[in-house]
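Here the complex is missing one protein chain, while the rest keep their positions.
On to chain A.
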Amino acid sequence: MNYAIVFRLLGYVLMIEGALLLLPAAASLVYGEWMVLGVFLLTAAVSAGIGYALHTIKPRSKVFYMREGFAATSLCWVFISVMGAVPFVLTGCIPNPVDALFETVSGFTTTGASILPGVEDLPKGILFWRSFTHWIGGMGVLVFLLSLLPLTGGSHVNLMKAESPGPQVDKLVPKVQSTAKILYGIYFALTMLELVFLLIGRMPLFEALLTAFGTAGTGGFGFRNDSFGSFSPYIQWVVTIFMILFGVNFNAYFLLLMRKFRRAAASEEVRGYFVVIAVAVGIITANIYSMYNSFGVALRQAAFQVGSIITTTGFSSCDFDLWPTLSKEILVMLMFIGACAGSTGGGIKVSRFLILGKTLVKELKTALHPQVVAPARMDGKLLNHETIRTTNVFIAAYIFIFAASFFLISLNGFDMVTNFTAVAATLNNIGPGLEMAGPMQNFGCFADPAKLVLIFDMLAGRLEIFPMLVLFMPDTWRRF
């Protein structure tokens, strides 16, 4: 592996993190939290300093190959998480380093699982940083870097491939930098739009910002102890709609911007995504109607929870752990389905399920007519063998990781539903699970080793498993 270029890239990333840390510092300044301000400035300076030192490394070859792309991506996520955890520890808000790392990883991976029992007493700067990590992690740090740096050479698409979710990563336009800029442009515009709608609903600016960050990154850190339970129905609807919008494949938005409405609407994945949401909301509304005795309330609660879980955001407007089993089961299933590929959401992704379904149909056809030539197709195009194969292998790796984590977590001694949903909630980057990991609970009750497993799961889930597993291959670390 070309270590020099990987370190150089990490240098850039840490410098950017140093710059981004100035935003929570500004928030602390506004609210007059001097100690927190100092901590943020110090962390920013350290991050930028280390970044600067690393970025001066001069690599012999400036080309990113697959190996460097994978390694740089996963190392970059580990580095920013460690650096991002520093303010939590130094301010004393989360004194245990493992807890602080859990909180930061949960932020950057847009999981939104917290170890904090109460968040309302936290300093504003810290609250801001927690939610802001969602926004950074949602579209990806490296994609952000790619949009800033005028990197030449086609090989940088390997970085985007390693960081962006989905079975196929396509560039929108010929240049990587332009693609990254367009993605961040759409991301920023949608965030602003949500902010405006929230402000119209008379939400205070600070809370509106945190909500927008959490929704945009499909993160889910709350800033009230009951998440969104105490907000007005209008705010809850705005958040619901924007959560669902951020779970849509950003390629569709790009097509809309290009006025290719028909192609945008033809995307099977986006259609499938909305169908799943509609069906899930319908069933849950009927199922919980008796609890609320009002169709409007039941629909709102169902839509909020479905939108929150399928996009892997993890906000909650009520304690869905108290819902009937049918509704809870639907939510658990939605956890695995996840959002669209190319969105900010996590999970296995709708497109993968579509590919799996189509492959299944194809195999059944082949079983009946062994000589039949019936290739599976998506969006009118043939699915190539490579895509089908990586999807299958992804599912296999996903199951292995899930099973291994499930076993390791169970050593903690909690019940099965807690363990199962805790792994599901972290590996799919959702946040809340059920029982002891439920929406009104927190992950603070897990022991440190269990938290480390969940930290790995969050990173593996966000980076879609392979980049994290590649770190364990000796071949990655060899020069040859």
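The rule we apply is simple: a residue touches a chain if its C-beta (ideal position, glycine included) is under 8 Å from a C-beta of that chain, and two chains touch if they have at least 3 such contacts; residues count from 1.
The rule is short, and it goes like this: contacts and distances are computed from a predicted model.
Only one chain is not pictured, and the protein name UniProt records for it, out of "Nitrogenase component I, alpha chain", "Trk system potassium uptake protein TrkA", "Lactate utilization protein C" or "DMSO reductase anchor subunit (DmsC)", is "Trk system potassium uptake protein TrkA".
Taking the complete complex into account, A:M66 is the one of A:A19, A:A45 or A:M66 that touches the chain left out. From the set A:K58, A:R259 or A:R479, the residue in touch with the chain omitted from the display is A:R479, counting the whole complex.
Where chain A meets the missing chain, the touching residues are 2, 60-61, 63, 65-67, 478-480.
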